[in-house]
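Below is one structure, written out as C-alpha cells, with a few remarks after it.
Of the protein chains in this complex, all but one are displayed in their positions.
Presenting subunit A:
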Amino acid sequence: MEWANQLCENRQFGSKMTDSKYFTTTKKGEIFELKAELNSDKKEKKKEAVKKVIASMTVGKDVSALFPDVVNCMQTDNLELKKLVYLYLMNYAKSQPDMAIMAVNTFVKDCEDANPLIRALAVRTMGCIRVDKITEYLCEPLRKCLKDEDPYVRKTAAVCVAKLHDINAQLVEDQGFLDTLKDLISDSNPMVVANAVAALSEIAESHPNSNLLDLNPQSINKLLTALNECTEWGQIFILDCLANYTPRDDRESQSICERVTPRLSHANSAVVLSAVKVLMKFMEMLPKDLDYYSTLLKKLAPPLVTLLSAEPELQYVALRNINLIVQKRPEILKHEMKVFFVKYNDPIYVKLEKLDIMIRLASQANIAQVLAELKEYATEVDVDFVRKAVRAIGRCAIKVEQSAERCVSTLLDLIQTKVNYVVQEAIVVIKDIFRKYPNKYESVIATLCENLDSLDEPEARAAMIWIVGEYAERIDNADELLESFLEGFHDESTQVQLQLLTAIVKLFLKKPTETQELVQQVLSLATQDSDNPDLRDRGYIYWRLLSTDPVAAKEVVLAEKPLISEETDLIEPTLLEELICHIGTLASVYHKPPSAFVEGSRGVMHKRLPARTGSGESTESPDVGTAAGGSAPEAAPSIIPSQGDLLGDLLNLDMAPPTTSGPPPPTTGMQMGGMDLLGGGLDSLLGGDIGGSPAMGAGFGAAPAVMPASLNAPVGGGLGDLFDLGGVGMPMGAYIPPKIVWLPAMKAKGLEISGTFARRAGVIQMELILTNKAMSVMTDFAIQFNRNSFGLAPAGPLQVLTPLGPNQTIEVSLPLSTVGPVMKMDPLNNLQVAVKNNIDVFYFSCQYPISMLFVEDGKMERQVFLATWKDIPNDNESQFQIKDCHLNSDAASSKLQGSNIFTIAKRTVEGQDMLYMSIKLSNGIWVLAELRVQAGNSNYTISLKCRAPEVSQCVFQCYEAVLKN
C-alpha cells in the first residue's frame, strides 16, 4: 500500500487533515511498535495508535494480535477513541472469544452511563459482537435499554433485539424480548416505532407462521400515524410492513390507501416505490366501479414518471418495477409513452429497460412515434441495444397488426444498411412476423436471400433456413440454397442442424422430383454421422414417416402451424403477482422470487395479492355437473414456448391425445398414425421389411443398423414418454397401491370405476378401469375433481375415445397437475371426484397415497437439512412405529428412494442405523425424517419433522405402505 505516503507532510492542515498517514506501508516490526504505542501513557499517542490499527484492518491486514492491547484502551472518556476500539472489537471479537470477555464489564458499565449517546453506543456495539458468552451478558442491559427514558437509546435497543435474534433466536424468545419489542410499536416516538417495525419484520421473516407482527386495525392505525412523523427511512420500514397486511374488506383497504397516497410526493424514491407497492396491492381489493379506484389509478402515474428524473441507478430500479406494473395494470401508464424514449446519454442499463417498456406500451395510437424512435435506436453504437431495438420492431409488428407493414419495411431498410448484426437480428424477427402473418410478406424473401452469406450466428441461420423451407415452393433455387448450408453440416450448431433437416424434408415434400438426393443426404447425415440424439431421433422419425406413408408425412410436416401469440416474454401471472408484492426490492429488480436468490428459510414465504372481496367465489360443493372441459386449469396467457418445449411438443404430438393447448395434431386419425409409426413402422424396420413407398425408391430401405440400439437406450423426459404409451409404464420402482373399486356399479347406473394413483417419470397419474355393466352403450365421459388439499386437478380431459359397449372394460390413465384450487380436506389425502357420462353424473371419493406428491428434486443439501431440522420447532415433530418390517437399512433406503424419499445421511450408533431423509411435496412443503432401524428388531421408529405437521400422518402411512410392499 504505497498510497498517500506523501500526505504525511501536510501537517499544516492540522491533525484532522492527515488521517491518511495511517494508511502507510507496513514495516517489519510494525505490530511490535504499535503494541508499544497502544500501551503508552499519553492519550494522544494511544489514539493515534488505535487509528493506525483500524487503518490496517480496513486494508485487510491481520492485526488481531493486538487484541488485548486495544481492549485495554477501551476504558476512556474520550468518545472518539471509544468508538474506534468498539469498531476493532466488532471485527475481531469472534476470532478471540475468550479475550472478548474482557470487554464485557465496560459494556455493562457504559449501558448505565448518564450520557444517552454512550448508553446507545454500548448497546449497539454489544449486539454486533457475535460471541455467545457476551450475548448472555447482553440480556440485562438490553432489557433496561428497551425501556430507557431516552428515545435515542430505545430506537437503538429495538434494532439490537434483531441482532440478538440473529445470533440466538431461542434466547430472544425465552427472555421475552419479542413482547417488549411489540410494545414499542405503541411508543410515543416515531423513530422508535419505525425501528421496532423493522426489527419485528425481520424476525417474522424467519418464522413465517408465527404471526409475530399481528397486524390488526388498531396496530395499523398506529403505524399510519407514525408514518406521517418519522424519518424517510422509517417511512420505508413502515410502508414495507404495511404491504404485508391484508385488510379485512374494501373499506378498510380504501382508508389505508387514502392515508398512504400523500407519500407519493416524497422526495425519497424508495418511499414512493414502497407506497406504490402498498397501493398496488390493496387496490386489488377495491371494486373496479368505485370512483376512488379510478382516482387512485390516475394518482399513480405522475410519481412513477417522476422517478425517471432520479439518478440513473434509481431509474434502473424504477424501470424494472414499472415493467412489472405495466404488465399488471397497463392502464396506469398507457398515455406516458414519451417519457420512456431513450436519451442519447442514458446509461446502457437504463436504455435497455426503457426499450422493454416502450414495447409493452406500444399500441395502435402511438405506434408511429414508437417506430420512428426504434428506427433511430437501431443506428446507435451499443450492439446489445441495437439488437434489442431491431427485435422490438418485430415485436411491434406482431403486437399491433395495423403497423405490420410499416414494421416490415423498416426492417428491410435496416437490412439495406448491411450492418452485420442488424441484418441477422432483422432476419430472426422477420421469421416471427411470417409466423404471425403467413403468406403476406413473401415479397421480401428475395431481399433476405441476398444476405445469406453474411449470416454467421446460429439463430439467424436457423431463421433463414426456416424461411426457405417454409416457402420452398416459391423460391426457385431453394434446393441450391439449402444445399449450400449442407456442406458444413457438422460444423453447424444443433439449432441449425435441426432446422436444416426439417427444411429439406419440407422441400422434398413440396418438390419431390428434384430433391430426392438432397433429402437422402441430409437424413443420412442426421442419423448416421451425428452423435446428437435429438437430431438422430428427428431424422429417424422423418425417415420412417417418409418411407411408410408419404401422405401422412405431408400432413405432419406441412401441417398448418398455430399463429404465434401477440405478447411475448410476459412474466407468468402467479410470479407477476408475487413480484408485485415485492415492489421496490431486489426481487423486483431481478424479476425473480426471493427464494431464487436468498439462502435459507427467509425466502420461503410466498407473497400473494389479496383477493377481491365480494366477488362470488366458486361454490364449495362438488359442482361438477358441467362439461369436463371447464375443469382444466385456467389457460394462462399463451407464451411462446422455449426451444425445449417445442421439441417436447413435437415428440408428444403424435402420441398425446388432443389436448387443449399445443399444436393441433395431424388430421388423419391420430390413434392409427401415431401407433403405427412406432409399432408397425418400427417392427417393419427391425424385421428388415423394407416396404418403402413407391415414391421413395429403394434408397430408404437400408435402415442403418445402429437404430435399434439407440432406440432401446434409456432416454429421459420427453423421449421417455415417447415409448411410454397408454400407461404401460417404465418400472420406476415407485410404490403403486393396488387398484381398488372406487365406484361400484350399483351406485352408478351400471358404471364401475376402480383405480389407483401412480407417479411415473415425474407425472402424477390417476389410473382408472371403467367397466360398463349396464345394457346400453356409454359415451361422453368426463371427469372433474373437487378442490382438495394439494390442488390436484386433471391435466387434460378423460380419454375415452370409443363408446363403451355393454360388458366392455377400458383402462384409462389420466395425468394430473397440482395447480388446481386448494382446500384442506379431512383426511388430508381425500379426493372427491365427479364422473359424467351420457347417462348421469356420479360422485365418489377416494384417498391417494401422498407419496405420489413427492417430487424428484426432494433431496436436500446436508447443510440445509441440518439447519432446517434445527429450525423447525420440536412441537412439530411426530413419532411413529412401523411394525414387522424385515428390511435392512440399505434395502429400506433404496426402496424409499424409488418413491422419492431420499436418504441424505446414515449414521450408525450402537448397532442402530439412523437414516436421515428428506421429502419435498409438490407444493413445496419439505418433510424431514429420521428412521431408526435396529438389527434384529423388526420394529422401526420414525420421527417426522415438518413446518406443516398435518402432513406427518399421511407421510407415515406412505412409509408403511412402501416398506411393506
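One rule holds for everything that comes next: a residue touches a chain if its C-beta (ideal position, glycine included) is under 8 Å from a C-beta of that chain, and two chains touch if they have at least 3 such contacts; residues count from 1.
Keep this in mind: contacts and distances are computed from a predicted model.
A chain of this complex does not appear here, and its UniProt-recorded name among "Protein YIPF", "BHLH domain-containing protein", "Thioredoxin domain containing 16" or "MHD domain-containing protein" is "MHD domain-containing protein". In the complete assembly, the contact with the undisplayed chain comes from A:P302, out of A:P287, A:P302, A:P533 or A:G805.
Across the entire complex, the residue among A:K338, A:R474 or A:K561 in touch with the chain not shown is A:K338. Of A:M191, A:A204, A:M280 or A:I919, it is A:M191 that touches the chain left out of the display. Contact with the omitted chain, checked across A:F282, A:Y316, A:Y735 or A:Y959, is made by A:Y316. Touching residues on subunit A toward the chain that is not drawn are 1, 3-4, 7, 16-20, 22-23, 51, 54-55, 58-60, 77-80, 83-84, 86-87, 91, 114-117, 120, 124, 127-128, 130, 150-153, 155-156, 159-160, 162-163, 166, 189-192, 195, 198, 202, 228-233, 236-237, 240, 259, 261-263, 265-270, 272-274, 302-303, 305-306, 309, 311-314, 316-318, 338-339, 341, 343-345, 347-349, 369, 372-373, 376, 379-381, 417-420, 582, 584-590, 594, 597-599, 602-603.
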